[in-house]
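Following this message is one structure expressed as structure tokens.
Every protein chain except one is present and positioned as in the full complex.
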Amino acid sequence: MVETEDITRPPREWVEALQDIGAATASSTLAHMGVRNPFIVGPLARTAGRAIAGPALTLQFMPKREDVYSEDEYAEPELQLHRHALYHTQPGDIVVVDARGDMTSGIFGDMMLTYFKGKGGIGVVIDGCIRDYPNAKRLDLGLWVRGLTPNFHTQTDLMPFAVNQPIACGGAFVMPGDIIVADDDGAVVVPVALAEEVIAQASEHHGWEGFSRQRLLEGGELRRYYPLSDEARPEYEAWLKEQSEEE
Amino acid sequence: MVETEDITRPPREWVEALQDIGAATASSTLAHMGVRNPFIVGPLARTAGRAIAGPALTLQFMPKREDVYSEDEYAEPELQLHRHALYHTQPGDIVVVDARGDMTSGIFGDMMLTYFKGKGGIGVVIDGCIRDYPNAKRLDLGLWVRGLTPNFHTQTDLMPFAVNQPIACGGAFVMPGDIIVADDDGAVVVPVALAEEVIAQASEHHGWEGFSRQRLLEGGELRRYYPLSDEARPEYEAWLKEQSEEE
Amino acid sequence: MVETEDITRPPREWVEALQDIGAATASSTLAHMGVRNPFIVGPLARTAGRAIAGPALTLQFMPKREDVYSEDEYAEPELQLHRHALYHTQPGDIVVVDARGDMTSGIFGDMMLTYFKGKGGIGVVIDGCIRDYPNAKRLDLGLWVRGLTPNFHTQTDLMPFAVNQPIACGGAFVMPGDIIVADDDGAVVVPVALAEEVIAQASEHHGWEGFSRQRLLEGGELRRYYPLSDEARPEYEAWLKEQSEEE
Amino acid sequence: MVETEDITRPPREWVEALQDIGAATASSTLAHMGVRNPFIVGPLARTAGRAIAGPALTLQFMPKREDVYSEDEYAEPELQLHRHALYHTQPGDIVVVDARGDMTSGIFGDMMLTYFKGKGGIGVVIDGCIRDYPNAKRLDLGLWVRGLTPNFHTQTDLMPFAVNQPIACGGAFVMPGDIIVADDDGAVVVPVALAEEVIAQASEHHGWEGFSRQRLLEGGELRRYYPLSDEARPEYEAWLKEQSEEE
Amino acid sequence: MVETEDITRPPREWVEALQDIGAATASSTLAHMGVRNPFIVGPLARTAGRAIAGPALTLQFMPKREDVYSEDEYAEPELQLHRHALYHTQPGDIVVVDARGDMTSGIFGDMMLTYFKGKGGIGVVIDGCIRDYPNAKRLDLGLWVRGLTPNFHTQTDLMPFAVNQPIACGGAFVMPGDIIVADDDGAVVVPVALAEEVIAQASEHHGWEGFSRQRLLEGGELRRYYPLSDEARPEYEAWLKEQSEEE
Partner (left out) sequence: MVETEDITRPPREWVEALQDIGAATASSTLAHMGVRNPFIVGPLARTAGRAIAGPALTLQFMPKREDVYSEDEYAEPELQLHRHALYHTQPGDIVVVDARGDMTSGIFGDMMLTYFKGKGGIGVVIDGCIRDYPNAKRLDLGLWVRGLTPNFHTQTDLMPFAVNQPIACGGAFVMPGDIIVADDDGAVVVPVALAEEVIAQASEHHGWEGFSRQRLLEGGELRRYYPLSDEARPEYEAWLKEQSEEE
């Protein structure tokens, strides 16, 4: 019988904080902490405007070798590792798949994604494809994928190989339980051991950003407003005061 | 004078059945029948939500060689083979083009596509680009293309070479008259000689799929509902009965 | 102190004429004038339906070498060349960036683009990425980019190197001050010295195009209506008369 | 029974003249005659120092579709089109194969190439691979290929489709009977209809090239010797005289 | 302390038999047994003419993440997994490395390869690069690599991650202890569980191949000699008799 490990999930507040921070700030903060490129290159946001964060369930595919894997979509479903990855789903989870960039393998279809949604899963990040999109798009899951295909997962060159093991996805290294932060900019891996520090550093809010954005949009000078110059600080403070009076 | 062959069109009911089946099931059914990968890789659905099926008119491009093809967009239009491909259009036809993956050749522009639409054409599948999209998008044709370009068809590296001959498109082999099934998942080639068998096999409906989808969305167990387990069968039958009473 | 050159802007009426002409006709006209491929391959229209034209401010990136460029996003902003490119912005300008096709460098983020918008900039063309898209998309700028990324501009492999110098972008050569014409078909470079000739040639209107488009959409014959045949000319003239009477 | 057409072979003296001219001069001469790029990009000279010319037998592969081609290497060899291509071999012939750039298909193996050699074939140009190289390399054929593989021709994604039909090979268009000129620089297609003109133009010898090469190697000035300047002409004539006296 | 597993080595006679069979026949035999493509695509024979077989020690690299791996070439060598892969070397072993196709990471340098050679290692297969080639080439090891680089293994984007675990290499799945067969055609993975069957099937010698090769080289007909036709059998038998008398 197939047995796969579950993951350890991070505190809920870390996940929420990282969702607020967003992919761009998470990535640049990690870069300043020494993690050069935490960005998962390749999977694109198919669900525009969606912004999520959550712990990573991982699923690894390998090149198919017919003596190891003999395909038959419905035969012995309990042996199918891509199902096992989803069996671990808890509310708020994100599945991250090493699909080797393959454009002819539909890692999950409509029914698998429906199950994942039913268990509270919030998104998938795949350096490959899903299938059955005409049905799957109704599920309102966050989807970061390289593309779509009508093919099923083992139809051409891949076979599922491991669940909740460290994987590579889009040139990034992902440990099961790492926190994924994904929005229109793409998906970023926040190593769980660095999460608190990322949150701390990213939260040193530049209170003046909202002010500066407004001034820039009105044609203000970049040199004056971004970053906020000493000359503009009194103007900012006056604005701040005005803002609080308005509320 | 240029003479090109027409295609033999399959029975209308085959086309309709395949449209209902959709690209994903058509592809997996063909795979189980021994056609490993009938998916045309590369052209993406530009018209989200569109799902069509129809016989393939084919058009083949070759690398341009100036001693064979000397370009002049408007000179002697009757020699232009990309026009001849469209001359064969009948209602419900789909044009499939081997454009060699070229991203700087706009195979058809606004006027060609307008003519195609006027003759009842329903979609194009091109492993390359179209041009004039700001106008062409109003035509409400199904479009599966690799991209868009402002360039005309023979502006850079291609020349049209053959009409309604066997072609390669996106790594798939397409015979004129084969049935194309295309939706958001992409375009699939159903060899016309296999069409009836695909329809027969794909139509062994899993009557329980609607039931299972509902249960999974409510948080039901994959092992119980997909595929439907013996334990869940009484529940399914009760649901079926309930459904019919509701109607 | 960093000093960069400004550009010479073309007459406003040239820009407006080219915007009316659009990318497809600009490209084919240039091709007939001997400029084989003025199309910037790679950057795609992210803002569907937008059609703009304007003079090019140029920004060139080079492979990062740490002895030349030591990154620190906020340190000494006045040394950052990507800011200097934007300092030259005047209403109607377009920034064109040689980002070397890099998918892990976000050339501009939300604040830079806000400033650009505030100064009257109308669009960016980058053979690379922008970041902060969840915020930047609200700016209503025309965007032709290869993609999005959460990473900042110098986070991985690039460093900004020159402003308003000749660059390569998407396989096209762009001089500062050349006129960019961009719409859904993509972005085209109109060499400023050829602009008047392009406008002249592209403006030899085929007055019959609207007539022909209507007839083709009704199922008319391509041979008769496109290009307009001598046989169809009386029909066209009758239509013209009818049109003018209707108005 | 499979029947394939033979080719029309050009006069022997054209072939010999083109072999003397070589690929570099053939390509630049064709470019000056308006054929922009007659170079077959991809296949590399595996047999260093070999320089050949000869008429093209052509063989076209298509993406394999299992309903059209069911592989079995030894079953019914007479149906195998890659054999038929070789059946036409006459002394001095070159086989050119459209193998679609595939790196996992060995178009010909040891036995096929042995037969080709036995019939007088002098070289193969394949935008793909051969197999059995440990044996095949003993045959002393000219080989321009993208690589080597242990796989047989139809083992993965290809099937042979046509013999002595026009093909694309490495981005060039090749007609059966065109003359291939191949050496260390790669393989060039000389359209047979242009062959005489290429020979004529390429034969306007720059008699001074040998002289200039010698002077340049001794440290002479490029401006003086290449192309030969008027100032250097007397020196060249003296050298010529000296040369003839030496003989 | 780092502990990695050793592999189970196959019987010596299997390895020797497979070396005699060679990569081409091993691959086609496996294909006929249902393993579609056992060829490791990418690594090329750098040591022309070398033909080896042996059990696979495996080494897996992952995308570098600086919080997991902080590089320092000489610090704590005992932590370096690429050393541990080599610690298991026994005479006749081959190291197979999943280097992710990276062209800027030199997996092994001169000293590592010298140690490997000293322990009896016979070859390496890497879908990536080695470094220090000016020294390493003197070692007379069999090398199948994608290229060479001056960079060390963790200088850019990779970190070693696992030893003697299943890996992907060049699109093939390799288990530790599988038998690698490599020659000029490239490297093939023979799954150890299929080795005996491959040997059995590949050894059904076509005794007539030597005869046929000779006849073909003399200009004999392919139809008559390959495969050997019934008509040619008496000729073959006469030849056989002659051969045995000559000895």
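All chains are identified by letter, namely A, B, C, D and E, in their written order; residue positions are counted from 1 within each chain.
The rule is short, and it goes like this: contacts are C-beta pairs under 8 Å (C-beta built on N, C-alpha and C of every residue); 3 or more make two chains touch, one makes a residue touch a chain.
Computed from a predicted model, the values in this text were never measured in an experiment.
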Touched by the hidden chain, restricted to displayed chains: C, D, E
Residue of E:A17, E:L148, E:I180 or E:L222 in touch with the missing chain, whole complex considered: E:L148
Residues in chain E touching the chain absent from view: 73-74, 77-78, 83, 86-87, 103-104, 106, 109-112, 114-115, 117-120, 131-134, 137, 139, 147-152, 155-156
For chain D, residues in touch with the removed chain: 22-28, 31-32, 36-37, 39, 41, 44-45, 49, 51, 183-186, 188, 209, 212-213, 215-220, 222-223, 225-227
Residues from chain C at the interface with the omitted partner, ascending: 34-36, 38, 62-68, 100, 157, 159, 161, 166, 168, 171-173, 189, 191, 193-194
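The rule we apply is simple: only the chains that are shown with their structure count from here on.
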Touch-connected components when chain C is not counted: one piece
Between chain B and chain D, the fewest steps along chains that touch one another: 1
Of all other chains, the one whose Cα centre sits farthest from chain D: A
Interface residue identity across copies chain D, chain E - same or different by half: different
Centroid spacing, where centroids are CA-atom means, of chain B and chain C in whole angstrom: 32
Separation of chain B from chain E, taking each centre as the mean of its C-alpha atoms, in whole Å: 42
Residue list for chain A, restricted to those that touch at least two other chains: 36
